[in-house]
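Let's turn to chain A:
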Amino acid sequence: MIRLGYLEKNTFLEAVNKKSGANVLNCYQCGKCVSTCPVSSYMDYPPRVIMQMIKLGMKEEALKANSMWFCLTCSACSGRCPREIDIPAVMEAIRHIAIEENYVNKTKKVKEIRTFHNIFLDMVKRYGRNYELRMMAEFNIRTRNLFKDMHLAPKALLKGKITIGHEHVKRGKAIRKMYAMADKLEKSQKG
Partner candidate 1 sequence: METQEKEVKGSVQSAENPGLTAPADWQPVIIGILCNWCSYAGSDLTGTSRIQYPPNIRIIRVPCSSRVDPWFIIKSLQATADGVLISGCHPGDCHYIAGNYYARRRFLVIKNLLNFVGYHENRVQFSWVSAAEGAKFAQVVAKVTDDIKKLGPLHRYKKENF
Partner candidate 2 sequence: MARVGVFVCFCGANIADFVDVPAVVEEVKKIREVKYAVYYKYMCSDPGQQIIKDAIAQYRLTSVVVAACSPRMHEKTFRRAVSEAGLNPYLLEIANIREHSSWVHQKNKKAATEKAGDLIRMAVAKSIANEQLHEISVPVTKRALVIGGGIAGIQAALDIADAHIPVVLVERSPSIGGRMAQLDETFPTLDCSQCILTPKMVDVASHPYIELIPYSEVIGLEGYVGNYKAKIKKKASYVNFSLCTGCGACTQKCPVKVPNEFNMGIDKRKAIYTPFPQAVPNKPVIDAEHCNMLLKGKCGICSKVCEKGAIDYTMKDEVIEREIGAVVVATGYDLWDPKPYEEYGVGRFKDVITSLEFERMVSASGPTGGLPIRPSDGKVPKTVVFIKCIGSRDEAKGIEYCSKICCMYTAKHAILLHHKVHDSRAYVFYMDVRAAGKGYEEFVKRAQVETGTTYLRGRVSKIYKMGDKLMVRGEDAQLGQVVEIEADMVVLATAIIPYKTNPALARLLGISYDKYGYLSEAHPKLRPVETAKAGIFLAGCTQAPKDIPDTVAQASACAAKVCGIFSGDALKKDPMISVVNPDYCSGCQNCVQVCPYQAITTEEIPITRGSKETRTVAKINEGVCQGCGSCAAVCRSMAISLKGFTDSQIINEIVSI
């Protein structure tokens, strides 16, 4: 049971609206997003329910959910939402709030998703470009699942789908500096 009562100020709603540029109060719970979303069945709460949670100020529950980590930003839902809500932007907003405020969902699946993204970003940081084979390998090492997808590798290599060497951005320094500066900016914006 959830107990509701006087809510002086729904700061969670305000924060999400501000960050996403959407107005979650517009949602009238039609569920069109839910049946549109290709991954709603993997989510703890599908988009429609997330909207309702935000409206009710259920911050912790919403931020701890895995939903926004599964969102593929495919924009299928927002293209169909009759109330024109930018749902992926809302998902992105709560994802960022969850990171900032340390609410991130702790399940293995979400961890793996985050690991992947971190590897990706590291890769780009190092080389300025990404490189699939290496990413795959690193992912497997980090998630302790050495043989995942490895059956694909020989065939892919053989067919030239994946190459062993890879290209770098020449001015790699510039990229690394960008990372540092973006990070600094992020922090200054918060503080």
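A word on the picks: all candidates are chains of the complex that A comes from, given by their letters.
Everything below uses one rule, namely that contacts are C-beta pairs under 8 Å (C-beta built on N, C-alpha and C of every residue); 3 or more make two chains touch, one makes a residue touch a chain; residues count from 1.
Just so it is clear, the structure is predicted and the values come from calculations on it, not from any experiment.
Asks: Pick the candidate that touches chain A in this complex from 1 or 2.
Replies: Looking at every copy, the candidate touching chain A is 2.
Asks: In their complex, what parts of chain A are in touch with candidate 2?
Replies: Against candidate 2, chain A makes touches at 28-36, 40-41, 46, 48-49, 80-84.
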